[in-house]
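The complex is shown incomplete by one protein chain, all other protein chains being positioned as in the whole.
Chain nomenclature is as follows: A and B, assigned in order of appearance, with residue numbering initiated at 1 for each chain independently.
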Amino acid sequence: MGDELLIKNGHVIDPANKINRKCDVLIADEKFVEVGRVKKPVANVIDATGKLVVPGLIDIHVHFREPGDEEEETIASGSAAAVAGGFTSVVCMPNTTPPIEDETDVEYIHRKARQARKTHVYTMGAITKGREGVELAEMGFMAQAGAVGFTDDGNGVQDASVMLRALKYAQMFNVVIAQHCQDDKIAGKGVMNAGYYSTILGLPGLDPLAEEAMLWRDIQLVKKIKAGTVRYHAQHISTASSVELIRAAKKQGLPVTCEATPHHLLLTEKCCAEYNTNYKVNPPLRTQKDIEALKEAIADGLVDALVTDHAPHLQSEKELEFLAAPFGLVGLECALALYIKALIEPGILDWPGLIRLMTEKPAKIIGVDKGTMSKGKQADVTIIDPSVEYKIDVNTFRSKSKNCPYHGWTVKGKVEKTIVGGEIRFSA
Amino acid sequence: MAEKGKTKEFKWQRKHLLGLRELTAEEITYILDTAQGFEEISARAVKKAPPLRGKLVVNLFFEDSTRTRNSFALAANRLSADVVEFTKKDSSVSKGETLLDTARNLEAMGIDIVVIRHNAGGAPTLLSKYINACVVNAGDGFCEHPTQGLLDVFTIRKRKGSLKGLKIAIVGDISHSRVARSDMWAMTKLGAEVTFVGPPTLMPPKVEQLPVKISYSLDDVIEKVDVINMLRIQFERLGGNPFPSVREYSHYFGLTVERMKRAKPDILVMHPGPINRGLEIESEVADGKNSVILQQVTNGVTVRMATLFLVNQAAAEKPAEIQNG
Partner (left out) sequence: MKVLLNAKQIDSALNKLTNRIVADIPEGVEIAVIGIRSRGEIVAQRLAGRLSKKIGGEIPCGTLDITLYRDDLNSPKSGSQPQVRTTEIRFDIDDKIIILVDDVLHTGRSARAAMDALIDLGRPKAIRLAVLVDRAGREFPIQADYAGYKADAKPGTLVQVLLKESDNKEQVIVE
């Protein structure tokens, strides 16, 4: 019994199970049944000749603006954008209005996601009440309700004693504490990287030190909490020095992971020269040297997840002067192509390496049983055409917001189908 | 009369003046040469000429500034243009119209030139992309103040003939100074050697990548320069206590009579105004024989006349491109 789906003749890449060859994938009852040569006749067949067949992609850093800013994005529109981008699971950040800071908020997100019926939507909860960095939020109840981690993203936790307390407390719950590393006193009113361009454009600069200082501090705190199950995750690292801090932390065996975004691998501060607010992002676009360091870190295996930090904003908000416009750009629907451009084409990663950073490893960071095609696991699959060339067109995006600087870029690699729990939820 | 056989093929093509960074030395020189032709209008009995007759100039000032606003208004009036003042003390977006909405509304009323001062670098650039009127930057955050840069080099050129090889010091809060930046672009493009002088806490990021020298000591520099431009310490802009006290700042970076004794006898003393007497410059120096501060004010009107004239000329040659409403 149970719906059967056979994906035939594709090139299957399942890094967790060390599969990287042409074979078939059989799904039944919403679960993986077999990965190999499947001879049995099946009614529903997808011919994946010439395509890559990978575990559903997982993005552990997105912003869906529900509740509070539904005109920018809802969980429904965001989920639709996610599956169009090949993502079968995403993790929402809690900086909604109101923020996600108790179990009913977590349940709300899950319910909306179920109604949308597109991608799996997980959520992180806020570390502190109101994300104000003073009092801890109810991590226990949120974890029980299914929150996969905690972060005050948008803000960093400024007070070291509060962060220490959060890390200690989280040991009870086997969750990841993620940090948007930004020391506000150093950052000041910065709106772009502090450097030559911020100087000649007359814009307040955001010193890289703001990110590095907090990252360094957090690593010292993690060190103090020796045994225990707390895991620390540095979000969207952007500088060469941050890379070095991560390298040193991992060398010492600390439970520290980190993630990177496409824009920090493809764009530099020079992009802001025309004051185009689609290049205004936090952490800001840095220099070519930082890009090289991040790419090297990815090649060395120091980076654990590739994310989008999908941040929708209305056109009217982005049509403000650079100083006043909100930070962020959308990216769910072009992320894969951008990562191909940044990492596959220059040979920094091979396909199994890339897929691992978008499936198996992010799943481990948030502690969910996904990111693989192991027998019996829920059948989330992404089918990719790796060689088709096309131009990114924001007008085809399913996201409500189009604040994206990549419009018109010529890229390679497109998602053909996205399958969630054995059901085709997106077809190109 | 015939204007044939001109050796110069140069044409002024910019309908906006957003900054001096993107201008060539030839363009800057052209504005200065044009300004020379406007000088006598301000000096004669009938202080008016008709080239902008029937044109509407809007002073869109989101930051307080009587002197620059008046200077532009005077310049526009002397060219027979009509001027509308539009000051918005609070440019905070949350309190009302966005910059673009304000501009689009003005354009719907029929304006030809917008002179804008705003606290955000890039605001004039944003405007220029969305409206058809000419945009003249009267100061955007700490990015540029192009007409100030132009009037500064015009003043120097009048007194010294040429800027080539001149040594010029700009003293003060460089990190937040749009005057310093516009001056730097204009002066270096015309061949001068510029030194930024100030405390390390008031130097912008990567200042060493700019085409200037840097010094933390006014005493080191005062004997060597032909021109010194004292910037106003703007208390309203300084955040986070970059120097311990006004007293200490004056001591190290004030232009005193004592320091002037060590300067070249024909040094030009400049200041964009308004002066904080006794703070960055002593009264006797500001009013002394080396000071060209008042001439800067006169030249400001002249240079702004040339600016308004030129952007209008360029606009007359270009059709309106932006569809609004």
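Points to keep in mind about this one:
Convention: a contact is a pair of C-beta atoms (placed from the backbone, for glycine too) under 8 Å apart; a residue touches a chain by one contact, two chains touch by 3 or more.
Note that the coordinates shown come from a computational prediction; the quantities given were computed from them, not determined experimentally.
Across the whole complex, the hidden chain's contacts among the shown chains comprise B.
Within the set B:W12, B:Y216 or B:Y252, the residue that contacts the chain not displayed is B:W12.
Residue B:G37 is the one among B:G37, B:G96, B:G165 or B:G191 that touches the chain not shown. Interface note for the absent chain: among B:P51, B:P242, B:G273 or B:G288, the touching residue is B:P51. Hidden from this view is one chain, which touches subunit B at 1-6, 8, 11-12, 33-34, 36-41, 44-46, 48-51, 79, 306, 309, 312-313, 316-317.
The rule is short, and it goes like this: only the chains that are shown with their structure count from here on.
Subunit B makes touch with subunit A in their complex at residues 21, 93, 98-100, 118-123, 125-126, 130, 140-144, 178, 181, 204-207, 209-210, 239-240. By the touch criterion stated above, subunit A contacts subunit B in their complex at residues 188-189, 194-196, 198-203, 205, 207, 274-275, 316, 319-324.
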